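A single protein chain has been removed from this complex, and every other one stays in its place.
Here is subunit A:
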């Protein structure tokens, strides 16, 4: 790789990281605004116009609060816990194709941080590591409510990971590739995977809610039963990092869902737009930039959906959660794999 490419990659990774943090920051603001809208309240409106500076005010407050560590806590792990949650959350956006290719001065610029031929598995691997931050923090707090939260997080994560992996297998069988960029390219125009994999998408969506610990699956931190779950003993920015990691996870999982099922940067009539502009370089760049905008629109739609569900549905009971994961989602996911395989064979046989 040339040094120019390396510099470009470095800049792109920093930009993606910045965008991830920015979106996570403002997710906290929009979460409160949407909650206020659904509950017929006003929501934060004091700091700045429309309360837009509220996330900064919150961050300032969290940074200046006292760093409190319980006396009998495992000090090192207590500090490492939120760090791991944050690190793991920030890792998976590296393989997501946020856009197609830009042509600048004869140079091809791919709008993706790293292209690996195992992109889907990479995301899946990072998702499966997400629970460590919660478990380590919950255990290190030396508090039985935190420990219960940590144990709930672990068993919930393991249970829903299986159904998530099985629903991914159907997509991989269809596209024949593990690379996220290739999966995105195959959904040209309006040929999105959601039309072929509606059941798989619903399974993936439910598992995504469970893996990000969002309502109705936020049992690890259910305040009515466990005070605060795994972050009961946390305060100041360490608590802030746990909450922040949750929003980063929502962003990443929304991006993954848009890529796998909703055509990533593809939009209807993109070929018409491409042929409408005579200069091929300009046409390519216009289509790519519109594609990036479309990708982010899809991501924001999913983030909104996450918040909408949070303020609409009540929390599951823990035994219901386990029953749903093992007795409903996994058999449905296996059925989906079998149906997809059958459909692929039938298509070969008929056409």
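Here, a residue touches a chain if its C-beta (ideal position, glycine included) is under 8 Å from a C-beta of that chain, and two chains touch if they have at least 3 such contacts; residues count from 1.
FYI, contacts and distances are computed from a predicted model.
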(request) Look at the options "ATP-binding cassette domain-containing protein", "Iron ABC transporter permease", "NADH-quinone oxidoreductase subunit J" or "Electron transfer flavoprotein subunit alpha" and return the one that UniProt uses as the protein name of the missing chain. (result) "NADH-quinone oxidoreductase subunit J"
(request) Touching the absent chain in the whole complex: find that residue among A:116, A:243 or A:322. (result) A:116
(message) Just to verify: which one of A:89, A:147, A:294 or A:324 makes contact with the chain not shown?
(response) A:147
(request) Just name the one of A:25, A:128, A:236 or A:284 that touches the chain not displayed here. (result) A:128
(message) Take the complete complex as the reference. Which residues in subunit A touch the chain that isn't displayed?
(response) 74, 77, 116-118, 121-122, 124-125, 128-129, 131-132, 135-136, 139, 144, 147, 150-151, 154-155, 157-158, 161, 178
